[in-house]
Every structure is written in structure tokens, then in C-alpha cells.
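My questions all concern the structure below.
Omission of a single protein chain aside, the complex is shown with its protein chains in their original locations.
Order as written gives the chain letters A, B and C; numbering starts at 1 within each chain.
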Amino acid sequence: MVIVMRPDSSPEDVKRVEQKLRARGLQVFLSNGNGKTVLGVAGDTKSVDVRDYQLLPGVSEVVRISVPFKLASRAFQPESTVIRVKNAVIGGGEVALMAGPCTVESESQTMDAAEKVAAAGAKVLRGGAFKPRSSPYSFQGLGEEGLRILKEAGDRHGLAVISEVMDVSQISMMLPYVDIFQVGARNMQNFTLLRELGRTRTPVLVKRGLAATIEEWLMSAEYVMSGGNHEVMLCERGIRTFETYTRNTLDISAIPVVHKLSHLPVIVDPSHAIGIRAKVPPLAMAAVAAGADGLLIEVHPDPERALCDGAQSLFPEQFAELVSKLRIIAPAIGRTIPPARATP
Amino acid sequence: MVIVMRPDSSPEDVKRVEQKLRARGLQVFLSNGNGKTVLGVAGDTKSVDVRDYQLLPGVSEVVRISVPFKLASRAFQPESTVIRVKNAVIGGGEVALMAGPCTVESESQTMDAAEKVAAAGAKVLRGGAFKPRSSPYSFQGLGEEGLRILKEAGDRHGLAVISEVMDVSQISMMLPYVDIFQVGARNMQNFTLLRELGRTRTPVLVKRGLAATIEEWLMSAEYVMSGGNHEVMLCERGIRTFETYTRNTLDISAIPVVHKLSHLPVIVDPSHAIGIRAKVPPLAMAAVAAGADGLLIEVHPDPERALCDGAQSLFPEQFAELVSKLRIIAPAIGRTIPPARATP
Amino acid sequence: MVIVMRPDSSPEDVKRVEQKLRARGLQVFLSNGNGKTVLGVAGDTKSVDVRDYQLLPGVSEVVRISVPFKLASRAFQPESTVIRVKNAVIGGGEVALMAGPCTVESESQTMDAAEKVAAAGAKVLRGGAFKPRSSPYSFQGLGEEGLRILKEAGDRHGLAVISEVMDVSQISMMLPYVDIFQVGARNMQNFTLLRELGRTRTPVLVKRGLAATIEEWLMSAEYVMSGGNHEVMLCERGIRTFETYTRNTLDISAIPVVHKLSHLPVIVDPSHAIGIRAKVPPLAMAAVAAGADGLLIEVHPDPERALCDGAQSLFPEQFAELVSKLRIIAPAIGRTIPPARATP
Partner (left out) sequence: MVIVMRPDSSPEDVKRVEQKLRARGLQVFLSNGNGKTVLGVAGDTKSVDVRDYQLLPGVSEVVRISVPFKLASRAFQPESTVIRVKNAVIGGGEVALMAGPCTVESESQTMDAAEKVAAAGAKVLRGGAFKPRSSPYSFQGLGEEGLRILKEAGDRHGLAVISEVMDVSQISMMLPYVDIFQVGARNMQNFTLLRELGRTRTPVLVKRGLAATIEEWLMSAEYVMSGGNHEVMLCERGIRTFETYTRNTLDISAIPVVHKLSHLPVIVDPSHAIGIRAKVPPLAMAAVAAGADGLLIEVHPDPERALCDGAQSLFPEQFAELVSKLRIIAPAIGRTIPPARATP
């Protein structure tokens, strides 16, 4: 932290700032030059509220020069984190493909989806059992029965399983079923939930909140990591802007930005970002070209009869075609896409 | 809901749309004119995903003409909701003043704050016992002990008590202490929490999420109300925009907009919106002039030593001076401000 | 400007930064402490691109500590600017009321509007002769004939006249007709236009662009002032956000923020911000309560037949009623509202 005093500040002003800093156990070093006084501050400034110093008499500017997250930062861990769940490797040379229906509706629907996404090259099966719906009158998911179906489908097709956890009370029940916990965009700052997930040893995917800055998003990862669970991945799924033609605006630049700031893998969810099936493939291709470590895509065996988000779900053949195009793109960024499997 | 077909749509296209609607139990009435076909749709369209119809062949536009909330709408209940807690009346002729420290830090600090805000005219005491901090390394609140202190201070000075609930697991413990549950901006779409609060009979204040549209905010109120708890108030606390000089952008127009759409009271929190003490009074005055039913303001007996958000907390004398200015403004909108009490 | 080096930066890194700064004629003072090197920079840093230094090896952070505008800043001129045009005083103890139709449509419409807004207490008549329409197929204004009508109506009722200038080529033609040039939101960064207006000695009102930060807005004022024309006022008219219920989001906090940063008067245009007549009065009252130096409001003698923006234009009686409410509010901020005049 650096505190710059105004040219007209008095020695008492400087002393007051210095004392307030030292009272917090921080180290202060002063510099003077050209009529300006600058205080450099060292020590644990992470929880300092900079506004407390901006308001002091004689202060011109207070600047935080270190990022507020630590465990998630690339400065702390220079090498990229690689997370392994079942056959999937996330953050390595292979682009991790996670696909499946928005919601688990039935055994046959889920089994069908699992078979097809596995055949196309996916390594992780997604599917919701608890659904955060903005209307209390919408379908809310199958609950534990949905998780059981999901795990069975994953096991049969060699897929790891990811599903959303909405509340602390669901964690222990979900543990036997899921390989990755998904924290939804609306819960990105549900700190109680993040803290509890940090006590598990199951990988966690943290979706970016609709209006979350990249720094806040990394702070949410930090919450999980500060509990001891370091297997965290981040998922960009579109931010809210003034544009209304698209559901959200996919922040494609978040991929290189996060890769610079953090060692954690970045997954992109084009389905929720754009909200319309026909535009999911261009965004998925863009995400891989920009360096995403993985994709999270909604695929449904019969999107027109889906109970949830059918409009943004790909048909299985569309998904397979998309993956074949990704195989052309991936080498441009030194990556590979898993091969398609022969359907039995 | 109205579905407009393209000029080049075929009779089969129209029939397909019609059948999909009827299959959901909706009523359809067709109109033709000038080469255009329009389908009017009646019935429970609240949980329909309009995108499912936009994708059908021959469809030009799908328009939802009813709002997705019901219990919260002014169409459903034309008269404004008035909520009474202890001596406070929220949504009536008096502007409800809610004030107190960001966080309960100690008995003396809270008692001191309570005495002073009560003297100035406040009817509700605010204070956090569980704090949603964006950093896991920040002070997280006193918990139940904080609530006990808050209630004692409220009781001594005739103030109702409002405090934030962060998780379902805290509800039953908090019930004996609080008169109003506060749902924070970051939890506005924690649907599990909203649903459980709907099962209590304690009034709930729902803060608007940083990037929540007015419609989503009202849907969150609807979640609480759909559980049977109709004593809900809404709190505007600033939205996230591109502007960085202010912490958030107070959406002052939300006041008249919500008053038109809904019968629920609207409270404004200028402290979190602007984040800097000196600019809290102008925003508080603007909010009352624009018709707010109440204010939620941070006041601390010693802001410079506050453990949390001291930079945006008013000194008690500033709060008293602000209230005296509000007494000048309130008659312009046909409202009153409670009188100051003689300090004993 | 302050440049903070990384802990692992080498002496060569520091030297490289220092040389690049000195090569621009800037003064540099170095400080070391606790293993960190900080370079303070003095001189004319206004046109420095901070990114040029952020990219240098060993640099951790570059911070601009002075604002990029000078003539517009309160540091440069502590006392508030007061602008006098005809009977209007803008930036003084009186709240300046500017009102009139969106567009000059005819002599009788403009004369009628002028008479009524003058009677209610307005001192400035607004009216467009050149209209920036987002569609090339919309009515584009009466041009010079409109200005002639506007001036005649202003003269007859003792009102100064404000009208929008859209292009450099219109300036000299408009000079004899207008007392204040209005620069529209879409032209806020038409730097060619701003520069030319700086060469006139007619006051200029600069509307804030839809997505302009407060700093960029003040830089546009600086453009006009750097040409020698110091009579500039700023007009907040709503910014673009994600919310769609309102046309724009009135940034009410811009009023106290600009008053702190600059000595220039701040006018608020609630009509364009909200876009719907019924919500103009609450926002106008809020603006005055928050300290606005004036209001710019659309009033039309027959809004339902207006050629432009009729939906957001007040009826003359609504305007008169609004002004009478403002008379209640103004004393709360130590201001006055001009008295209503007896209609002849």
C-alpha cells in the first residue's frame, strides 16, 4: 500500500497517518522529494479498508499495490494448477469438455445424454439436481434422486460428475455422488457456502457472478482455498451489461486476464452466456482459441422437450460437430481435444 | 403472452406453436390481419421460457405481457403495504428511519449508537452480527452475542431491531432477537434462504443485488411472499455500473418505478451506495424527495475506530443534522419525519 | 504519478524507468524501504500513457495521483463558478430552472411554452432546432427558423435561450440566437466541436455521455475551457446501465461528486434520464435535494401532439406544480427557487 500526501499537508497530518498504520501492526517507510511525501506500507494490508486512510486530513491518494487474494495468485504459485477427476485432466494440455443436460429429468434422458457426450469426447457429465430458479413457480429439480441418476450415468460412461450445490445443508448429502461441486453465479458470494466447501476435498468450480469483477471472483476462490481445498477452477459464464440482444455478455478477455493473475484453470460456459443454441458453437470456439482450459456446455437428447433451458441446449449431433471443429483450433494454442469414441 | 408470426410463416408453423401452447394447458386465441398472424395466449404463463417459442419455425417475436411476479404486484394488491414493528410504521405517512453501526462491536458502542439515533428520530436500530465480507481474512462479526447486545440496546431505547441473516441455519437462532430480517445484496438470489424466510412471520427486508434488475428484485420478494410471509420491504442500495468514482450508483429512479409496479415499501441505503460519509446526506435527502418509504443509514459513535465501513458511517451529530433537513423536505411529498426526542 | 517497482526488480530495471521519465522532461525522486523501490514523478504528467510504464520490466504498479483535468478542477479554482445569462444566475443561491419543448415545432407552440414556463419561475427557455435522431427517418428539426422562433419567444418573456449545436458548421449561424450552447450526450466527445466552442464567449452546457465516466465528462469541459471559454456548465442526464425499466439511470451521486472535484455548476435533466412524464417530478425533486444548481426539463403545451419526446414532456400545469414543491425543498440545502410570476 502506498499513501501519497497532498503538497499542502502538514507534518502532523503525516504523523497521524503513520500512527494509525503502526497501530495496526503495519510497517511504514517515508519518502520525501519535490515537496511531496509518500508513505510506503508493508505487512498484512489485505483486510485494510483504504477509505479509512483516504478520509484522513492531508491525504491525497491511497493505493493498494498488492492484490487482495494470495493462495489464488500466480505470484504465490507460479505453475498452473492441474486438477484430475476420473479420466479428466483440467488445466493441462487437454481441453476439458464438460457437457450434459441443464437438469436431470429422468434416467433415460440422462443416460442418453451421457452416452452421446462421452462418444463426442467429453470427460465430465454435467446435470442439475437442485436448480436456482428466479421464479418460485418453476421446476426446482429432482434432488437426491437426480444425483443418483447422474452418478450412475457417469459411472457407466467413464465420466466424472459435476452438479450444483446451493446450500451448506446439501454438501454432505452430495459428497458420495459428485466429483466436482459447482457453485452457481448467484451464490458466488455466498461466503458461508464457500467456506464449508473449503473444508471438503472435492474440487470446486466457482462460476463468476453476473456483476462480479475478476478480483471478487478470485476472492471467492480464495475463500474456498483458505479452508484447505486447493482444487478450485473458475468458470466464466457471461456478465451483465447494457446489451439486451444477448442474455449476458461473455467476457472472453477474462481468460487471458485470469491466466495472468492466477494459476487456477478457467472454464467457459457459453450456453448460459448467450442463451440461444445457434450461437453456442461460435462462442465455444472463441473460448478455446482464447486459451480456455475447458468448456461447460448444455447438451440434451431432446432439447425441444427439455424442462429447463432447452433453448440453449445443443442437440447431441451439434455437440459432436462442435468438438470436431475444436480439434482444428486447439493446435493453434498448443492444446489437444480428446478423440471421439466409437459408439458401442 | 403474445406470439407474432412472420409474414412468410406457413399454416403448419402456426399450428405447431398452437399445439405446443395447448399441451402446456394454455389457452390460445388467433387473429389474422394484413397478412400477419398473432397468437394471444392466456393462462399461467409465469413459468414459460419465451425462448422455447422464439426458436420455433415461423415465429417472429414472443412477448410476455404480464409481469412474472404476482403477490408483489400492485395489480394484485392496489393499496400500499404498511408494516408495523414496535414503534415503527413502514410504508405509511411517516418516513421510517433505520440507523446504527455497520457491525455490533461491543455493548458500549451499540448502546451509545442506539441512544443517539433514537434521540434524532430513528425507530429501527441496525447492526450486523454476521458479516458477509468479500475477504476471508476480514472481521466476520460477533455472531449470537452481537444479536443479544443489539436486542438489549433496541429494547432500552424503544427501537425495533434489524440484522442480516446469511444462511438458513441462522434463522431459528436469530428469531428471538430480531424484528426484521435483512437479506443482503449478495444473497438476493439465495433462493433456499428466501424460501425459508417465507415460512417465518417476521418482516423481511430484501436488498437489491448489485446487478439485479427491478424485475428480479421483485421476484425475490415474491419468493418470500409465496411462502406466506407478506411483510416484505425492498431496499435499494446502489447498482454496479461503469462509474468508479462512487462505490456503486444509487438508482434513485427505482423508487418511483417500484412504487408503480408493487405495493411493497421501498427503503434506501445511501451508505452502501456511495461508500463515503460526506456524500451520504445529499443522497439521503434525494431519496426522501423521490418518495422513499424509509432510510437505512450507518451511524457509529466513533467512525474512525469502527471495525467495518467506518468511512461511510455518519457521526451521530451528522445524522441528527441530516434528519432535521429531512423535516424540511418531507412535506413536499406529503410525508412526515418523526420528531427528535429530548435526550434524558 | 507514483511508480512502484516489484520486490524482485533489478537496479537496471529501476534505471530504465527513471531514464524514460527523465527523457520526457519529468522529475523523478526515488525512495527505498523494506526492499521496495518507489519512484515519485513530478512535472506535466497529464498526457502520459500510464500503460507505457506498466509494461516495463520490474514495474509492479503505476498510479496517477493527479486528475487529468486542470482548469475544471476545484484545486485550480476553489470558488464555485457562477454564470449569468439574461435574468438567470447559474451556480449561485438560486436553482436555475430551464424548461421548454423538446423541439421547436411552430411559433405558437413555442410562444405558449415560453409564457407558461416563465410564469412558473423558469429563467431559461430550451428548445431544439437541430435534433440528433437515432433514426435517419425521424423529424430532424426546423433549423435556423426554429432558432429565430426560440429567440423571439425568449425575448418576449425575459428568458435566456439554450439550444443544441450538433456540428462545427452551425456555430457561427447560431451565435446571434442562443445564450447557451448545448452539447448533446452523443457529442460529448466530439472534440472538434468542443474545441471550436472554446473559441466563442457564449456559455456552454455539456451533457454527460451515456457511458462517460465523471472524469471523461470533466475532460470534455476542459476542452472547451482550454480554448479560453470558462463559462461551462455540466448536465447529468442519466447513464446507461443494465436496467431496462427506465430509459437511463439518473446518476444522482454525480451531483455531490462533481461539486467536490470541480467548481463548475451541475444541471440535471430528469426528462431524458427517465423518459416517462409521471416520473420526472420525483427525480427533479431528488436532484434539487441532492444539490443540483439547476434543472433542464421538457415542457410542452400539448405533449400528446408533440413531434418529439412527447411521452417525457410535462404539461405546463405539472411543471408549475413541480416548481411549487421545489420551493419547499430548496431551503433544506440553503437555496431558493424563483417566485412564480403573475400571468398577464
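In this text, a contact is a pair of C-beta atoms (placed from the backbone, for glycine too) under 8 Å apart; a residue touches a chain by one contact, two chains touch by 3 or more.
As the structure is a computational prediction, the values presented were derived from the model and not from experiment.
The residue touching the chain not shown here, chosen from A:Gly43, A:Gly143, A:Gly227 or A:Gly291, is A:Gly291. Within the complete assembly, C:Arg277 is the residue of C:Arg237, C:Arg277 or C:Lys325 that touches the hidden chain.
Only one of C:Ala211, C:Ala320 or C:Ala340 touches the chain withheld from this view, namely C:Ala211. Think of the hidden chain as still there; on chain A it touches residues 211, 213-215, 239, 241-246, 249-257, 260-261, 273-274, 278-279, 282-283, 285-291, 325-326, 328-329, 331-333.
In the full complex, chain B makes contact with the omitted chain through residues 2, 4, 27, 29-34, 36, 38, 40, 42, 60-61, 63, 65, 211, 240-242, 244. In the full complex, chain C contacts the hidden chain through residues 44, 46-47, 49, 51-52, 54-55, 68, 132-139, 166-169, 186-187, 189-193, 195, 209-211, 216, 219, 222-223, 226, 240, 275-277, 304, 308-312.
Following the convention adopted for this analysis, only the chains that are shown with their structure count from here on.
Each chain gets one centre point, the mean of its Cα atoms, and the points for chain A and chain C are 40 Å apart.
Along chain C, residues 241-242, 244 each make contact with two or more other chains.
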